[in-house]
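With one protein chain removed, the remaining protein chains of the complex are shown where they sit.
Each chain gets a letter, A and B, in the order it is written, and its residues are counted from 1.
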Amino acid sequence: MRKLVIISLLLVLGYYLLDTFAGAEFGKDRKVLSNYYLEKSPSELQVANAVTAIVVNFRGFDTLGEVTVLFLAATGMGTILLRRRSKHTGLNPQRTSPEASKIVQAAGKLLFPAIMILGAYVFIHGHLTPGGGFQGGAIIATGFLLLLISYRQFKVEHKYVTWIESLAGLTFVSIGLLGIVLGPHNSFLENFLNVGTLNELTSGGVIALVYIAVGFKVAAELTGILDTLVNIRETGDID
Amino acid sequence: MDTITLLLLFFSLIVMIGAAVYAAIMKDLIFATIGTSLISLALSVIFYLLHAPDVALTEAAIGVALSTIVFIIAIRNTKRYEDEK
Partner (left out) sequence: MNQILTYSVYGAAILTMLIGIFAILTKKNLIKIVIGMSIMDSGFNLLLIALGYIKGGTAPIFSPAVEGKDVIMVDPVPQALVLTAIVIGFGVTAVALSLVIRLYRKHNTIKIDEIKTLRW
């Protein structure tokens, strides 16, 4: 009975949503703001990937807020899960999962450098090809995940993760503040370097630098989240 | 859009809806998690077909790999079946 009421209410909601969106025809050109972005991105900023130009430059302040949200998620998880040390035994109990097989371990060791290089490539070429800091950071976190699930004794040093994260965040903010001082219009995250020519690695000015910083920050945050979750049983205990 | 693109688009949409239903009704939570990762896989194909390669790359890396493993770790630390007490 309860399910029937919910289903009928959802059908009404779905009908009105579909009715609303059917008015916006699929595949119709309704760009207004984007035309400005698509025009300025190759001419003024010399950035080939328009999505990168929007994420890092035109809407760069939102990206700063977003990496802050991700940082808060990582910190909050640490607070929620790992607050109490084990009271019952003095020493840290081992992770209860069995050791992964030799095949997984060997393949993990073999694939790890390749995944690192792919991730670094994706965020260094973020302004030229599809990809960027978020994608590259996620790929690098996948590489660390592979090592975390195949080796029981593998540990991510939280000290270094925090350092990398803080330094990347500081780089982002200080590039933004330098834009206020050195940029021609004195606004946050403004380009103050030579923009170069389109479709070259050195093009884009500060956009490439900011996206590399975002890549390091996202990689450190996601690795921290995964390490917290994988190591739950080692430090946290039932209270 | 040519015919092959359209066929692939419709196929991916059907796979996505099927996986969503599967993930919503499955009692075994591990299977439901595999359903969500299948949604992400179909979704990244659809994003690629709709000319959004950046979003497709993000969805493939985060939705398929990281999200699934986070769910599986959470299930390993709690209960595997939905009705289990």
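Here, a residue touches a chain if its C-beta (ideal position, glycine included) is under 8 Å from a C-beta of that chain, and two chains touch if they have at least 3 such contacts.
In this text the structure is predicted, and so the values were computed from the model without any measurement.
Listed here are the chain A residues that touch the chain not shown: 2-3, 6-7, 10-11, 13-14, 17-18, 21-22, 24-31, 33-34, 37-38, 41-42, 48-51, 54-55, 59, 62-63, 66, 69-70, 73-74, 76-77, 80-81, 128-130, 134, 138, 198-199, 218, 222, 225, 228-229, 232, 236, 238-239. Taking the complete complex into account, residues 1, 9-10, 13, 16-17, 20-21, 23-24, 29, 32-33, 36, 39-40, 43, 46-47, 50-55, 58-59, 62-63, 66-67, 70-71, 73-75, 77-79, 82-83, 85 of chain B touch the chain not shown.
The criterion applied here is as follows: only the chains that are shown with their structure count from here on.
Each chain gets a centre from the mean of its Cα atoms; for chain A and chain B, those two points are 19 Å apart.
In the complex of the two chains, the chain A residues touching chain B come out as 49, 51-52, 97, 122, 130-132, 134-135, 138-139, 141-142, 145, 149, 222, 225-226, 229-230, 232-233. Interface residues of chain B facing chain A in the complex, by the touch rule stated above, are 53-54, 56-58, 61-62, 65-66, 69-70, 73-74, 76-77.
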